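Removed from the display is one protein chain of the complex; every other protein chain stays in position.
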Amino acid sequence: MTETSAHQEDMSWQRETSLLGVWVFLLTEVLFFGGLFTGYAVYRSGYPDIFSEASRHLNVLLGTVNTAVLLTSSLTMAFAVASAQEGKRRPLLIYLFLTIALGLVFLGIKSTEYHHKFVEKLIPGAHFSYSGLSTREVQLFFSFYFVMTGLHALHMIAGIGVLAVLAFLVWRKKLDPSRNALVEGTGLYWHFVDVVWIFLFPLFYLIGLRA
Amino acid sequence: MAPRVDMLYFFLIAVAVFFSVLIAALIVFFAVKYRRRSADEQPKAIGVDVRLEILWIVIPFIIAMAMFFWGAVIYLSMAKPPANAIPVYVVGRQWMWKFQHQNGKREINELHVPLGQPVRLIITSEDVIHSLFIPAFRVKMDAVPGRYTSLWFEATRAGSHHLFCAEYCGTQHSQMAGQVIALSPPDYEAWLAQGATGREPLASAGENLYQRLGCTGCHMAGPTAGMTVRAPGLQDLYGKRVQLENGRSVIADEGYLRESVLRPRAKMVAGYQPIMPVFENQVSEEELVQLIAYLKTLRSAEGGTEGSAP
Partner (left out) sequence: MTAAVEPKDNYLTAGFSLKSWLTTTDHKRIGVLYLLSITFFFLVGGLAAVLFRLELLTPPGDLVSADSYNKLFTLHGIVMVFLFLIPSVPAAFGNFLVPLMIGAKDLAFPKLNLASWYVFVLGGLFALWALLTGGVDTGWTFYTPYSSTYSNTYVSLMAIGIFIAGFSSIFTGLNFIVTIHKMRAPGLTWFRLPLFIWAHYATSLIIVLGTPVLAVAILLVGVERLFGIGIFNPAIGGDPLLFQHLFWFYSHPAVYIMILPSMGVVSEIVACFSRKRIFGYKFVAIASLAIAVYGFLVWGHHMFVSSQSVYAGLIFSFLSFFVAVPSAVKVFNWTATLYKGSIAFDTPMLYAFGFIGLFTIGGLTGLFLATLGLDVHVHDTYFVIAHFHYIMVGGAIMGYLGALHFWWPKMTGRMYTEGWSKFSALIIFIGFNLTFFPQFILGYLGMPRRYHAYSPEFQVYNVLSTAGASILGAGYVIPIIYLLWSLFRGKPAGPNPWGAKGLEWEKTSSPPPVHNFAEIPTVTEEAYNYSGTNEQG
């Protein structure tokens, strides 16, 4: 059970160590989003009907498309990790670029949605305006919407940045993917960000569909 | 309440002193008895004794559970005011305490109460969180903006007692203090009656407000046949269980009445449309107290005392 120090130089040991680091990091991320989900839950249980009403102002079609885009990017990421493990450089590069591209598509759609909300004056703050009765509670819904999807988007941007660096290193042959856990670790992170969205999507877009 | 809390306190003191002294004495005794006598001294190894470990897991646990139950019993009776408690409404704000008595008498940073009779404070805040603390009665409760909290006590000693704000609330936090003045019942009655002319009791002030805000237009006392019922009747509402539109139900306590005036759509009564206007920022905390005091007096002829609190 104890890793011997003689092993401390060997590759599989390094890989395991890096991946354990990534897992522990993801644990902190779970708690980070967990705190936000708790806040969301508190207010939704306080104003269930108003949250459903506010939810209808989100574009379910765009949200669904984005979910599909993100799930596909997870697939290409998984292919990238597999290629890296097999040491296939060209497929790895292709899958990395595909993942980056899909990530950018997601962010593009997301910013379109943000823009719509801006036009509709549904951005919380001084310029918020809502024609219905429960302005304040609707504003709370949108606060959570922007904070949570915004932080999710920040995580996407960070992920795309890391993927771009990886792709560059692989392209310039500065990185031997089969000897390194970087691609695998980034893959874990990418899937995590995907999973967060899987929770965000129904909680913001779909709760209005019930009624 | 104070003697009960003090008994518990002395029990905990006894436990704390016993264990502190035990540990300190053992440390000193061992340290002296087994002090190192030569530099190369080598004590014999002692293996773990599981029986001992179990002993000092189980004993502290039992003592801790005794504390828990004792403390819980007191806490539960603190949370349950006697039925005959006199209600006094308290509003905290930066940096003063405002009190309103049933008969409309108001005071600031001073609270007069009768000896030997339970008093229930219904507390809220206009701005930040405060905490009403009366050390002599061993009671404390936060004043939270946007909701009602309550505490009760019974003064047993005449004279004035400290009243503090215990939750940090800004610059003059330490000045948000006052006195609770406990009077003998006749003195208390006399004090209440002082300056009664031209003062309106809370409930009748609430009734005027109720008329002025136009509540009667929809909340009718006894709708006659053929009229459209737009809003639920409010007779006997206080203390009753209300069935909500979303399938849940709530007890109509002061907190529920408050929320339903300010934000009627938060908890819609089953079978009614969300047509009532929002009164948030339309009525002050003090007016709200009057309205609620009035709503609590609305009793149908048949009595409807079931489940009602004072």
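For this structure, a couple of remarks:
Per-chain residue numbering starts at 1, and chain names A and B are given in the order in which the chains are listed.
Everything that follows uses one rule, which is that a residue touches a chain if its C-beta (ideal position, glycine included) is under 8 Å from a C-beta of that chain, and two chains touch if they have at least 3 such contacts.
If you're wondering where the values come from, they're calculated on a predicted model, not measured in any experiment.
Contact with the undisplayed chain is limited, among A:G46, A:G87, A:G108 or A:P202, to A:G46.
Residues 1-6, 8, 13, 16-17, 20-21, 24-25, 27-29, 31-32, 34-36, 38-39, 42-43, 46-47, 124-126, 128, 136-137, 139-140, 143, 147 are the ones on chain A that touch the missing chain.
Listed by residue number, the positions of chain B touching the unshown chain are 4-5, 8-9, 12, 15-16, 19-20, 23-24, 26-27, 30-31, 34-37, 41-49, 52-53, 56-57, 60-61, 64-65, 67-68, 70-76, 78-79, 94, 127-129, 131, 133, 135-136, 138-142, 144-147, 149, 162, 164-175, 177, 263.
By our rule, only the chains that are shown with their structure count from here on.
Rounded to whole angstrom units, the spacing between the C-alpha centres of chain A and chain B is 44. Within the complex formed with chain A, the chain B residues making contact are 245-246, 263, 265-266, 268, 274, 278. If you check the complex, the residues on chain A that touch chain B are 46-50, 133-134.
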